[in-house]
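What follows is a single structure, written as structure tokens, with notes after it.
Left out: one protein chain. Kept in place: all the others.
Which chain is which? They are A, B and C, in the order written, and residues in each are numbered from 1.
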Amino acid sequence: MELFLIFTIVGSPLIAFLMIALLPHRLKRIAPLLSISFIFLSFLSSLLFFLKHPQIQETPFEVQWTWLQANRNLSFNVGFLMDRLNLLMLFVVSLVSFFVQVFSVAYMADEGRGQSRYFAFLSLFSFAMINLVASNNLLQTFIFWELVGLASYLLIGFWYQKPSATEASRKAFVVTRLGDLGFYLAVALLTLHLGNLNFSALNSPEAIQSLSGGMITLVTLLIFTGVMGKSAQFPLHIWLPDAMEGPTPVSALIHSATMVAAGVFLTARNYALFSASSISMETILIFGTLTAFVGATLATIQNDIKKILAYSTISQLGMMMMALGAGSFEAGMFHLTTHAFFKSLLFLASGALIHHFHTNDIWEMAQKGSRSQVLTLLVIAVGGLSLAGIFPFAGFWSKDLILEALEHKPVFHAAALLVSFFTSYYVFRLLFILYFRSETPHAHEEHHESSLLTFCMNFPLISLAVGSLIVGFMGTDLMHHKLLKFISPEAEGKLSIELMMTGTGIAVLGLAVAYWNYLKRKIQPPITATGFRRVLEKKYFMDDLFEKVFGRMVLAFSAFLNWFDKQMVNGKMVNGTAWSTLRLGALLTKVQSGELQDYLMIVFVIASAVIYFLVK
Amino acid sequence: MHFGILTSILLCPVIGMILILFTPRKSEQAIKIISLIVSGISVFLSFIAYNRFDPSNVLLQMEEKISWLPQYGINYWNGVDGLNIGMILLTSIVIFTGVIVSWKLNYRVKEFFALLLFLVTGVFGVFMTLNLFFFFLFYEVAVLPMYLLIAIWGSTNKEYAALKLTIYLLLGSAFMFAIFLAIYSLAGAHTFDLMTIKDKVTFDPAFQKIAYIGLFLGCGVLAGCWPFHVWSPDGHVAAPTAVSMLHAGVLMKLGAYGIIRVALFLFPQAAQAWAPFTATLATFNILYGALVATQQRDLKYVIGYSSVSHMGIVLLGISTLTVTGLNGALFQMFSHGIMTALFFACVGHIYDECHTRFFDELGGLAHKIPILSTFFIIAGLTGLGLPGLSGFPSELLVLIAAIKTYPISGIATAIGVVVTTFYVVSAIMKAFYGPLNKNFEHIKDIDLWQYFGRGILVAFLIILGVWPKLFLNLVNPITTYLLLKGF
Amino acid sequence: MTLQNLIFIILSVTTLAAAVMAVSFKKVIYNAFSLMLCLGGIAGIFFLLSSEFLAVMEIIVYVGAIAIAIIFAIMFSPPHFMHQPERNWPKTVRSIAISAFFFATLYKVLTTTPWGMSTTQEADFSIQHLGKILLGIYTLPFEVISIILFIAILGALLMARKREAHE
Partner (left out) sequence: MSESLIAYLLLSGTLAAIGVYGFLERRNLIGILISIELILNAASINFLAFNKFVSPDKGLGQAIVLLIIGLAAAEATLALSIILVLYRGMTSINIEEANHLKG
């Protein structure tokens, strides 16, 4: 029964994918239905699994089979592990996927033929993501890690007619693969040194003892490069803002809630291993802080609503990594969960706006009368307040937990507070522009969507808004830390009132600055200082560094090699040999005058000479 | 000797060729159907052989031995073990799909299919024979039709490419044959029977060293070993679709197979001594091929250089001299064979429809030929080692083996994967995505028949990617046995 | 000096002089006549070598047939056929040098080789003996030469035939 449930959980999106891919042309219209029902099935199964095994915390459920036999002693397995971490992620992934897919029905209604492709890819993504979190070993995780990357690539480039979209998809794929290079090597190294990649074995004290300290650091850092790629950590974050070229629900699902959080999940999954190396933990903390800061500051100057959210995602992922680096595994995971809800909510809401106004620019939206979209603005407010960490929204609780984890590291704590300030600033900037700078819409007739589509659009928004509220409270004293305890039984989750006050204070400060800047225009916040602003506009030169310096260096080297291949290897060596052979032949033909008597002379001379000198 | 299944596989294309020669030139459809049937039969027989093959038995199976010139130790001796059963299967699959892909050919159909089947005879022969003389003979049979096939039915600088390819391959075979003769006379084997030599003769270490590197380079030319790779991109580009498929898909594997079957078999100590050198060459292959591929503007050249890069992985796997590496190399041979055949099958259709392969002129093809684009993307994803497709397990195995023996090569392999990602994705972007070129409004996607042909290849990529045991179970016992025994 | 020696010297000188003329005159017809003279001298040498029959054959076949055929070929030809190019002196010098070297080689071989002289001196050069051996042990060469002659004549006819149809 367990096995059956697990197979239902991990397999149903695959079935949806295959069915959609193989559907005959006429039936392609039912693709959304298939996709949605199968992902819901997956969600239900994981719920059922949880209900059947409420004690999963104590006794994880694990199954595995041999997948690949490398040699006599080494084999790779496929298997599934069900413990609290997986189940939490399964819930998050399947639930968010479900809502996003429902939303997509409305959002992608005009796509026509592309719709089935879209839902096929979404199902593929859900399949890969669910397997990623359900897998019981590092290699399988890596496999699905790559597959989610593929799905992300396909979905970012969904509108493949748009050169910018394909460019962005390529960037996303290549940059994440660059990060995965480290992950790949880590898998190979761990295979060599441990021979068993199961998470339970990897994180067991014996394994950690058997590896040398340097090796643990090396391996964890290598894994972390993969995490950096996938979870958009500085400096490999550059692909995520570009990835916003994809359809908005895709951004909601992949590039905010699930896939980009996979890195955080992976780190949490191997937390024992990571904890064994203090260098790695420090590195994670530093990179997390950098990411959080870079993301938050960059978000403050964006005018594209999706870019704001993308940078915000980067920044929040940085926060999660900070929590993990600081040693608070549950804070990171808790923030991941709340973030998944409120960020996908924000993205979907922005999708609703984009769908309605046909623009990404917040100023243009305001001009066209964004104020009229009451429901959407309401949910954006819920999500935004949550993101900014305003009491009592979800983000408040999780962010406080992170701040608490950072308490003993003053530098990082200060940095986190700074990040919260910027976060609150850009959130309120967004809200103020959308609501208060909005002009009254012209009296043009609203084009009415069918009620089904309206429902498809509104239902996920409302559900996610409610969900994100509930999820936040689940980590609090009010609900006895249900979620926290679920993540980690030892979690205490005590929130000190001072920290709460500081956090809120910082958020309010951000609100105030945004208020002054965008409503009153009284003071110029430091952000507009020209030098810094230019740096921000250049995105901290990271894109340039990668594309112009790094990319061009590689390409120039390739061009050199290409030249070398064409000119030296092929030209000088190969064609040169051929040419000299031909020249030699041409030289020798000179001897062949074609005149009989010349040949005869040679014959006579040589014959005579041979005889003359041979005869004694 | 029971029913000689290997000989039957070998004779299938020969019979087909003879039948084609007796078919009137006008009835092109009949010629194609004959080719399809004989290649279909060879696929069927290969599967029977695969089915009858017992992987746990590390000895030769289904042996067939006919004395031919016993005085000189030249015997017609066929047999399969884990090393070549997969290659025979690969050959039959690729020729079958190659015939399907060539269905629309209409220029000198009779000669084309006759030569194609002749070529395949040679390839089958090399893979199944256990006699060095026949090895050489079949090799030549495989190489020579290639010249005509490329020079007559090819495109883009075809005479040059055909000549270059032929000279290169003959040079490689000259190396090989010189070593074979040295084994025969200098080393005092006095027979060409591989197994007899292996069992009875002990080679002088100095001779081993020379002979191994000679064989490695001789076979390496065929396997596209750097710096003897330059024939392969040109040859692949110039060749007609089916020949490119066979060539990159099967013929390059023939070189790697030769290295394993002859060089490693006979000179294991020398292999050990030369391993750092060969691993270095292989590393060059991987990175160099991948980096050069990023600079190509012709779709086929990209694939040509990607083959160089991927064959580097095979060579690296062999150079590690570990079970894992060898398994990976063999798996990569099979996987790359199918993948690259699919690549060329796709590009062939694009060229037929668009009459160009340059990125500058292509673009947006996914609008018009979605199915073909999907196939191409699947092949590309296999090339960049995406899990779930067969390229991943093979690269993983080689990587694991290499990172232990030659860490730098291992890291280079991993970097090669990233570069491969870059050029594959760029190629997809430039050729299939973006706005559609107006000239290509009329182009058509593949029909059901062609869909079937390429679908077979896709199915293999996916099946092996998801369930690599199917292939690894074949090779694992023999590689384990060979390496434990020290060959 | 015996009479035989005298005859030999005269014959040799005549032969060699005629041979030199046969190769050196620019007009082909003179060459042909010199050749006839030379062949006559050789027939005399044959006579001295006590092969009367061959001497006769030499006269009949060579002088009577081949040389005549050559002269006929010359005479039947159109005038410009016999175009006389200027002597190419470098080539002449080269040829003389090579033939001198050739002769030197021959001379060296001839003088340094110890020729085992035959012990039996009774000569049987009679035509009867020749006829016997030709139809006895040397039948095969005899037949072969007749076939060769036959084929040569056929070939010559075939080649010399005018092929208008082909034009």
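Note that in this section a residue touches a chain if its C-beta (ideal position, glycine included) is under 8 Å from a C-beta of that chain, and two chains touch if they have at least 3 such contacts.
Keep in mind it's a predicted model, so treat the numbers as computed, not measured.
Trainee: Going by the stated contact criterion, tell me the shown chains that border the hidden chain.
Mentor: Touched by the chain not displayed, across the whole complex: A, C.
Trainee: Would you write out the residues of subunit C that touch the absent chain, in ascending order?
Mentor: Contact residues on subunit C toward the absent chain are 2, 4-5, 7-9, 12, 15-16, 19-20, 22-24, 28, 31-32, 35, 38-39, 42, 45-46, 48-51, 53-54, 57-58, 61-62, 65-66, 69-70, 73-74, 77, 80-83, 85, 88, 91-92, 94-96, 98-100, 102-103, 106-107, 110-111, 115-120, 123-125, 129-130, 132-134, 138, 141-142, 145-146, 148-149, 151-153, 155-157, 159-160.
Trainee: Would you write out the residues of subunit A that touch the absent chain, in ascending order?
Mentor: Touching the missing chain: residues 588-597, 600-601, 604.
As a convention for this text, only the chains that are shown with their structure count from here on.
Trainee: Per the centroid of Cα atoms for each chain, what is the distance between subunit B and subunit C, given in Å?
Mentor: Averaging C-alpha atoms per chain gives centres 68 Å apart.
Trainee: If you average the Cα atoms of subunit A and of subunit B to get two centres, how far apart are those centres in Å?
Mentor: 37
Trainee: Among all residues of subunit A, which ones touch two or more of the remaining chains?
Mentor: none
Trainee: Two-or-more-chain contact residues of subunit B, please, as numbers and ranges.
Mentor: Within subunit B, no residue touches at least two other chains.
Trainee: Could you please specify the touching residues of subunit C with respect to subunit A in the complex?
Mentor: 91, 94-95, 98-99, 101-102, 104-105, 108-109, 112-113
Trainee: Looking at the complex, which residues from subunit B come into contact with subunit A?
Mentor: Counting only subunit B, the residues touching subunit A are 164, 167, 227, 230-231, 234, 288, 291-292, 294-296, 322-324, 327-328, 364, 366-367, 381, 384, 386-388, 392-393, 396-397, 399-400, 403-404, 410-411, 414-415, 417-419, 421-422, 425-426, 429, 432-436, 467-469, 472-473, 476, 479-480.
Trainee: Along subunit A, where are the residues that touch subunit C in the complex?
Mentor: Touch residues, subunit A against subunit C: 597, 601, 604-605, 608-609, 611-612, 615-616.
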